[in-house]
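Can you read through this structure? Questions will come right after.
Every protein chain of the complex appears in place save one, which is left out.
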Amino acid sequence: MNATPSALLLTALRHASLVLFVTIIAVFGALAPKFLTADNAINVLIQSTPTGIVAVGMTFVLLTAGVDLSVGAIMFLSAAIAGKMLAAGQPLPLALGAMLATGLGFGAINAFFITRLRIAPFIVTLALLFVGRGLALTITQTRAMNLPDRFLQLGSARVAGVPLPLVVLGAVLLVAHVVLMRTPFGRQIYALGNHPANARKAGIRTQRILATVYLISGLCAALGGILSLAQLGAVSPKFGEAYEFKAIAAAVLGGTSLFGGRGAVFPGTLLGAVLIQSIESGLVILNADPYLYPVITAAVIFLAVLTDSTRHTLLARLNRRRIRQELPT
Amino acid sequence: MSTAAAVEFDGIGQSFSGVRVLRGVSFTVGASRTLGLVGENGAGKSTLMNILGGNLRSDTGRMILRGQPYAPAHPTDATRAGIGLIHQELNLFSNLTIAENIFLTSFPRARALPWIDQRTLHARTAALLRDVGLELAPDTLVDRLSAGERQLVEIARALSLDARLIIFDEPTTSLSARETGTLFALLRRLQSQGIALIYISHILDHVRQLCHDLVVLRDGAVVAQGPIETFSTPAIVSAMVGRNLTQLYPTRRGAPATEPALEVRGVSQPHIVCDIRFTLRRGEVLGLSGLMGAGRSELARILFGLDPCSRGEILVSGRPLAGANTRRRIERGLAFLTEDRRHEGLCLEASIADNLALASIRSHARTPLKLIDRTGWQRAISTIREAVRLTAKAEDTQPAQTLSGGNQQKVVLGKWLLASPSVLILDEPTRGVDVGAKFELYQLIMDLADRGSGILVISSEIEELIGVCDRILVMSQGEIRGEFSRPEFSSERLLAAALPRESPA
Partner (left out) sequence: MSGVATDRSWRTTAARALCSDYFVLWLCVVYVAAVAPFTPGFASLDNATNILATLLPLFVVALGQTLVLIAGGIDLSITSIIGLCSITGAMVMNDETGWLAHSPLAVPAAIAVMLALGGLVGAFNGVAITRFRMPPFIVTLAAMMAFSGLAVWLTQSKAINQLPAAFNALGGRTAIALGIACAAGVGVHVMLSRSLFGRWLYAIGHNARTAHVSGVPVAGVVISAYVCSGVLAALAAILYTGQTETGSPVLGQRILLDVIGATVIGGTSLFGGKGKVLWTLFGVLFLKLVDNSLNLLNLSIFTLTIVKGAVILLAALLDSLRTRLAGSHA
């Protein structure tokens, strides 16, 4: 209909991630021409795979209006366990399996406290963030642990000419997208996020769905941990730190709402993850002070959430019932 | 009777923490019959329907569904048994499509694959939408639908589950007159297809139009039942109330003064209201009538500064408000009892005393530290408790949520009376309030008018406005379409003025 200022603003907010994406690429491109090369683009894409996968899991959780702050701790703990196992001479597949099992296990603990004991998700996952990091630090004795080359080879392996991390990310995105958009479970997640009480009344097994999304988030965190480990080759005491922020930021930048019921993994979350990695890579290329990274990441998160809230408020205002048809003047 | 009854209730009893809400309820809904279920709020209608719908298990008694014993443990059991429940508040998800809403728990799958068979989903939804007379694409987002269209989607969902017995709980509260007409046509079609209906409503005219049989509940027991023809409307009312109501409304003692309390001059907001002009005099009870969605509540929110207003002027006691926010407007003597008592009227978990004090506590704060003068505050609370005749059982420290609807409304009214307003706006003040408490609320409103305040009452019950008002304005499509003084009051005239005009082609 007629383009009111708020409708225009809303359109801009809908595509906020795209606008931000182009702006950031343009700024870094102008400051450092190296940033715009194909090599760097592929590098950024590969580096964004851990964040992307963790953020896919986070998207499931955010769609139910929950949050999972324990993903970074899950990455660290599962990596620490794998490091110990490999150091003890266990085979690689077993170590990888143990990582995924750790992720599922932590997801299950989150799910138990949230669905059975009805504790607010952010409190449960915040507590598990500390528990997980504490356990991992105990295991590693706060020392960095180098992993055997076998693990690093995972990061550089190729499947039909495509780097393995990208294949994994693609597979995760495809499965997540089909699950969310095309299965009863996925559609019920959206219903639950829109109105939990009504979802229960409609006969949806809401507790089961809630439990499942935290399991998915835990599993994705562990998988993201594997890919991150394959790139770094070592477990440091800082491993996985701030990944919860990055994952939330990626999802929210990609248009997923913190208020539940709205968002998608493709292209939204993927775009968000690449955007965040671009900022980090750009700062590295520009030789910025590493101490500044968290400040800038926090600023980006703040911006993303601000966009989401503004969009939410504007949508509510635009959707307010209209009583009369105004004649165009 | 050739076929078994649609459902038979046999001695259903239910207690909540020692309070008996249903006692030995027995009645039968005949096959292909429509039964009207009426009763005051709190009579046990919703509890009974929750038992039928599997949300609750009855303490005693049994139900027989089409000749078979029936004891649902979960809402899905009720669905499987062919019972559809259309709630008062609709259960749709605005972020999903019509098709997804209808088949949310029974998506058609593509063979043994985990994903949804989109083609079947669309075909089946389209067929259902044709059945209910809704001409919309199955993949339309529910977000875009009007209240009436949403109701039809709910009915389509019930039909998709092969419901043989559908319960309607106050289905017309949020519908326009035209949407109500469409709904009734559909209900008649369902009746002709042999589907049994239970129709719960406060609007006795509607019950009379649609139903074959009637059951009246009072205090959890059936007090009257039989074919609808055997009841006169006054007989139904006296059965619901349990006594002959000779007087529904208190007599008005005072008369409006001449000086204005509230003047509204050309208030407009695009898409909401247009050029609203009226004057509310001191000591006057002014009614604001109109259909759902005519813009009455929106106008009240604008007057109180809760919603923006792009043009026009509002004067309280002769002085313009000039863009004051809600807090300033309260200081200037405005008060507003909102229609949503639970979310905007009360702090449900806070104590009765804190709720009563909320709007006027500022006057008990002594500078410089803004500490509360507790004795003065306590005195004010006990005075106002007396004035609004709050039930003596309730203690000041008790949470407001433990009170009945009528007493809760008295607390909200008491809160505003403590602020001694010169203009009180009431939006559906007696919704969810039983008849006895209604009378007391009317009395309180009239007493306030007699003390010189101006009162603006918004109500969907025309009889109520006729009973308490000195003058009634009628709104439609965001405009004032009529003004009636006492001698001109009649339901027909008010209703005629309230009907929306067809928009010029």
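Going in written order, the chains are labelled A and B, and every chain counts its residues from 1.
Here is the rule we use: contacts are C-beta pairs under 8 Å (C-beta built on N, C-alpha and C of every residue); 3 or more make two chains touch, one makes a residue touch a chain.
These numbers were taken from a predicted model, which means no experiment stands behind them.
For the chain missing from the display, the contacting residue among A:Ile123, A:Ala144, A:Leu174 or A:Leu286 is A:Ile123, taking the whole complex into account.
Contact with the omitted chain, checked across B:Ile361, B:Ala387 or B:Leu499, is made by B:Ile361.
Among B:Asp131, B:Glu344 or B:Glu440, the one in contact with the hidden chain is B:Glu344.
Of A:Phe28, A:Phe113 or A:Tyr243, it is A:Phe113 that touches the chain left out of the display.
Against the chain not shown here, chain A presents residues 67, 113, 117-120, 122-124, 126-131, 133-135, 137-138, 142, 242, 245, 248, 258-259, 289, 291-295, 297-299, 301-302, 305-306, 309-310, 312-313.
The omitted chain makes contact with chain B at the following residues, 304, 306, 326-327, 330-331, 336, 338, 343-350, 354, 357-359, 361-362, 365, 369-372, 374, 398-399, 401-402, 415.
Keep this in mind: only the chains that are shown with their structure count from here on.
Once the centre of each chain is set as its mean CA position, chain A and chain B turn out to be 43 Å apart.
Within the complex formed with chain A, the chain B residues making contact are 55, 74-76, 79, 87, 91-96, 100, 104-105, 107, 109, 114-116, 118, 143, 270-274, 293-295, 298, 477-479, 503. If you check the complex, the residues on chain A that touch chain B are 178, 182-184, 187-188, 190-191, 193-195, 198-199, 201-204, 261-262, 319, 321-326.
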